[in-house]
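My questions all concern the structure below.
Note that this complex is displayed minus one protein chain, with the remaining chains in position.
Let's look at subunit A:
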Amino acid sequence: MNRPAEPLMAQAATQAQMGQARPHESAHLHVAGAAPYTDDLPEPAGTLHAALGLSPLAHGRITAIDLDRLQAQPGVVAVLTALDIPGPNDCGAIVHDDPILAELSRGPDGALDGTVRHVGQPVFAVIARTRESARRAAALAPQVLTITPLPAVLGALDAHAQQQYVVPPMHLVRGDAPAALAQAAQITEGRFSLGGQEQFYLEGQISLAVPQEDGGMQVLCSTQHPSEMQHAVAHALSVAAHRVQVSCRRMGGGFGGKESQSAQFACVAAVAAARLKRPVKLRPDRDDDFMVTGRRHPFEFDWRVAHDDAGRITAAEVNMVSNAGHSADLSAPVMTRALCHVDNAYWLPHLAAHGHCAKTHTQSNTAFRGFGGPQGALAIEMVIDDIARRLGRDALDVRRANFYGTESNNVTPYGQVVRDNQIGPLVAQLAAECAYAERRASIAAFNAASPVLKKGLALTPVKFGIAFNVAHFNQAGALVHVYTDGSVLVNHGGTEMGQGLNTKVAQVVAHTLGIPFERVRCSATDTAKIANTSATAASTGSDLNGKAAEDAARQIRARLAAFVAGRLGGRAEAVRFAEGHATAEGGQTMAWAELVQAAYIARVQLWSDGHYATPGLHWNRDTLQGEPFQYFAYGAACSEVIVDTLTGEHRVLRADLLHDVGTSLNPAIDIGQVEGAYIQGLGWLTMEELWWQPMDGSKNAGRLMTHAPSTYKIPTANDVPAVFNTRLYGQPNAADTIGKSKAVGEPPLLLAFSAFLAIRDAISAAGGHRLNPPLRAPATPEAVLDALQAVGAGQP
């Protein structure tokens, strides 16, 4: 048979595309500096630059703004406030309490009256000819704003004491925990303070708004949620959604920070562009990015838990207070996920878990990889750690005693059955592979002989629910174009932030069409191509968009199969697509490019849309009951640390990770996700400290003082454990997911619990394992030394 020359196919691996450990589709561009991010795109002629004027006070009433002084600065073209926004001054994701620029009104006498809610809240936007002149003018904010200070609350517990919340408290209840606690023989109580975390996406927030005909607006935006940006911009401009187009080829990291909070920047750029009829770019400096946007929610926990002598929990009452910041943003769903993960891997017969989202005068906290799940799950790991130490048992034994069962004790507090429970065998495999028991003994021997340095060890499990907790978000769309040369373009609703989504989706499409990966290209996420997308969040990117793309590709494949059967005979459903060929029932083949060309001539539709809706989900947000997750992802990690009892300094010596990604779509990418998540979680729990100047009357009162990488420290290459073993678990997903894979974005972040609890174990060792160390997170040297002193160590 005459085959057209297909050099790409000849060199490519021609076996199944799913499951291949191929490099990120943009890796060759990344390393060459040739992968453009939003700021790298050519600026349209006449582009102006915006900078935000930030509130210097944590809470206060604005009574005047010296706009004339701002307007007179070199290069300044315009200064905008909330009064200049055509539509409602709101970019809230769910609750409409999030001003784009600080709330402002003008009274009949012309007097301004406004409110600022945190240090760093944008009050005005300066639009100038250069970014530098915009920044210099905006930096005059403290001089041009007249603000009457009002009392401010920074801490979650202070706001909780005043019952100041952004949404009403939530309760997840099963059985009768108070009654069970009242009758319990053994009760363990405790509390825990858990810090927040800055996303620290390397590429900061950015939007470039370009006016289009007839009131339209194109926004190039670094965002995980183009559709929400489209609606936020349409809302702010008071135009219909079809006039707004948002697109994003790639982000330099997102981690949740560009889910809802890219909206403020998109809206300001769009409002300015609409007003000035010029393209406007808003790229805040890193410090402003920290000062304006929120982060992972800090949580405060306290608990009372009833258990037996083996440590088996019979009832638990857990209170959680998150610091939501000044507005709701995503605080309610974050708390929901925290409540739905307070069980982690454990059967809790009676549970009363209470969630409070405290309203404070700080940045509005938001999504961050794990989305409350890590906070909720760490609470129960602290509980189990406490119980084990109190009973003098190995914490791993107590964990195992509490694992969900497979036939019984297998229903979560929110009413979902834990199907396909892998936690027992997975933990057993890791414990054996990392020689947990032997190392436990050798560490005890080391500690007995080491006066200053103490080692610690911990092995912790992860169970993480996959799907958005809101059922209707669990849908996706895709568009697959096959061009007449046989090349394939894919658009889908997910966004690429480094997680390799485009690589995986392209693998799915290549696999479905039986063609080499190199034939397929994923392009920018664009609201004009795929409508009504969900955020790329909740680890669902590949699950949703992979299935949607597969659906589109299958439709094309079905049409081509019919065409092949018509040409070559046999049944359409018997046509096979593999290795760049279609093979008819009778064994005759057509090469892909030849087939596509012939099908086009025969007027076969060579493109298709696809849609996917995750089956079986339902959720009652009032009772917090239902089937919120399609399945669970599992994992476990064992970390060994060493702690200096004189300084509180510590280091992870070894980490062993075993994580369940089902049947991996791309093992290289999945291992990258697992390891990256572990190190990111390690940063959260051990070094990344957010510190606000107390309301002490100083000029910095209420200001986040760790607002740049000079003061906010994320892990470096030297923080990677010297021994770092990562393995994928390898069991196919029992649920019908794309290629039997499992989501991998968020769950492995929880593997870092093992490092935190290993530090706690080392502190406990310094105190002779008599007391539960009151270790707060992040376990900075100071936090560690505080805990050491509390257990009677840390002082020579």
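FYI, contacts are C-beta pairs under 8 Å (C-beta built on N, C-alpha and C of every residue); 3 or more make two chains touch, one makes a residue touch a chain; residues count from 1.
Everything that follows uses one rule, which is that contacts and distances are computed from a predicted model.
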For the complex's missing chain, which UniProt name, "Two-component system chemotaxis response regulator CheY", "ABC transporter permease", "Xanthine dehydrogenase small subunit" or "Ubiquinone biosynthesis protein UbiV"? "Xanthine dehydrogenase small subunit"
Of A:R117, A:H160, A:R250 or A:H341, the one touching the omitted chain in the full complex: A:R250
Using the definition of touch stated at the top, determine which of A:C91, A:V144 or A:I669 touches the missing chain. A:I669
Which of A:R286, A:H354, A:H611 or A:H769 contacts the chain that the document leaves out: A:R286
Absent-chain interface as seen on subunit A, which is shown: 23-24, 26-37, 39-40, 42, 74, 135-136, 139, 199-204, 250-253, 255, 285-287, 450-453, 497-500, 642-644, 646-651, 653, 668-669, 671-672, 675-680, 687, 689, 691, 705-706, 708-711, 713-720, 724, 726, 780-782, 785-786, 794-796
